[in-house]
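Here is chain A:
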Amino acid sequence: MLKTFKTGGVHPPENKLSSKAGIASLPLPKTVVIPLSQHLGVPSKAIVCKGDIVKTGQLIAQSEGFVSANIHSPVSGVVTKIDKTPDTGGYKKDAIFIDVQGDEWIETIDRSTELNKTINLTQGEIVKKIAEFGIVGLGGATFPAHVKASVPKGKTAEYLIINGVECEPYLTSDHALMLEKAEEICVGIEIMKKAIGVSKAIIGIENNKPDAIDTMKRASTGYQGTSVQALKVKYPQGGEKQLIKAILNREVPSGGLPIDIGAVVFNVGSIFAVYEAIQKNKPLFERVVTVTGKEIAKPSNFKVRIGTPISYLIDLAGGMPENTGKIIYGGPMMGKAAINTEIPVVKGCSGILLVSSGESCRKAIEPCMRCSKCVSACPMGLEPYLLAVLGEKSMFDRLEAEKVMDCIECGSCSYTCPSGRPLLDYIRYGKTNVGKIIRARK
Partner candidate 1 sequence: MNQWNNFLKGFIKENPVFVFVLGMCPTLGTTGSAINGLGMGLATTFVLVLSNVFISLLAKYIPDKVRIPSYIVIIASFVTIVDLLMKAYTNTPGPNGEPSLYDNLGLFIPLIVVNCIVLGRAEAFASKNSVTSSLVDGLGIGLGFAFALTLLGAIREILGSMSVFGWKIAEGFAQLFNPATEYKQGDGMIAFVLAPGAFLALGYLIAFMNIIKKRYAK
Partner candidate 2 sequence: MAKKESTFNNMLITLLVVTLTASGSLGFVYQLTKDAIAQAEANKKNLAIKRVVPEFNNKPSEEFFKLPSETPGDTICFYVAKLDSDTVGYAVETYSKNAFGGLLKLLVGFLPDGTINNIAVLEHKETPGLGTKMTEEKFSSQFPGKNPAKFILKVRKDDGEVDAITASTITSRAYCDAVQRGYNSLKQHQNTEKGGEQ
Partner candidate 3 sequence: MDKLITVSPSPHVHSGQSVSKLMYWVIIAMLPAFAVSVYFFGIGAIYLTLLSVASCVFFEYIIQKYLLKTPVRTSDGSAIVTGMLLAFNLPSGLPPFIVIVGALVAIGIGKMTFGGLGNNPFNPALVGRVFLLLSFPTRMTKYPVAEGFGTPMIIPSEALDASTGATPLGIIKEGIKSGDGIGQILQSEGLSYTDLFTGNIGGSLGEIAASALLIGFAILLIKKVITWHIPVSVMGTVLIFTGILWLFGFEGHQIVLDRTGISLPLLQYTDKNTLELVPFHMADPLFHLLTGGLILGAVFMATDYVTSPMTSKGQLIFGVGIGIITVLIRVFGAYPEGVSFAILIMNGFTPLINRYVKPRRFGKI
């Protein structure tokens, strides 16, 4: 039986062009740029200097606190400089620049491909290792995984939810990963179950990936307590709150965390990374990235080292189409449009989407006619039209009262609005300011 969440949601055209493409490996680029802020939380601190020689998998930047993450070198070579590099928005951030020389991995990494099912570590050791190996959530938020894996005192987790929904149009990296690494993911789930102390895990997959559902079902049969739940296609089912609602019919309370209702959510990519870290001693320095677009010659899924410039990936996928108007770092609903193609792939980058210039421009803005379509689309039961006007007029007290902080920035509202209003833009602005006010109050 197909489940889904009840409130709101939209169904944009899926356009999963690369779903049959498999995961391709690719030659190493000449240089990589590794931003020090690739995760949610405090930026890490570089522990290498200009001229240092590094190996693949070597720790090059250290976590600066609990909510922060280690960064490991994705390549072997020479650190050329530690300087600023623009992020997707053009703001310059600190990064480590490395010239690639060969591909020499640190010895501890087990590069064999065979499945290792035996889990030797204790709960505490697992969490520690996850932290050490720089694992962050690969579902988009790049939240350090060890934080989520350490269930706070007084709370108990009941379910581990594995997010294989991939509700964003175009993106197929999780899909491809599930098809190719189903067994490993299942072991990863066992590890994670042990880490957070639960016996039940549910993998949520949308119905538009029947092959992934089959594969995961087959792979998970041997594991007690792990099951697959097929879901109706609806954006933003991948949002953890919606996913939990769909699978468990529980609602994360406003302002609360999934753990408050006994759930912990991890993306399949994160789980795979955990598997590799625990069983193969491999830090997180590469991930699967979808390169896609209607005009692109070969929509593909690549296994990419962190720090690779996206122009490099685009070339391998058939080159940049003539009429590209927008380069989206992520999916079309939540991804950020990048200012150019020199931006490197970071841990949170699940896809590169090239949009033709015809489709890259937004619809002209018309007045809100209070059609309430955005209200029906909002998965959080908010009133986007109101939040947007209040944001536009900087009425922050009312914004707070209208629960603006509950917005998950899914963009369903802007997507549906017939008047083409930039609702989410204004809501984000409101959230930023209300967030500041709330923090100042504390």
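Picked so that all candidates are chains of the complex that A comes from, given by their letters.
We take it that a residue touches a chain if its C-beta (ideal position, glycine included) is under 8 Å from a C-beta of that chain, and two chains touch if they have at least 3 such contacts; residues count from 1.
Everything numeric in this text was worked out from a predicted model, so none of it was measured.
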item: Complex member touching chain A, one of 1, 2 or 3; value: 3
item: Residues on chain A engaged by candidate 3 in the complex (per definition of touch); value: 7, 10, 12-13, 89, 169, 241, 245, 251-256, 320, 324-328, 330, 332-340, 353, 355, 357, 359-363, 366-373, 375-376, 378-383, 385-386, 403, 406, 409, 411, 414-420, 422, 424-425, 428
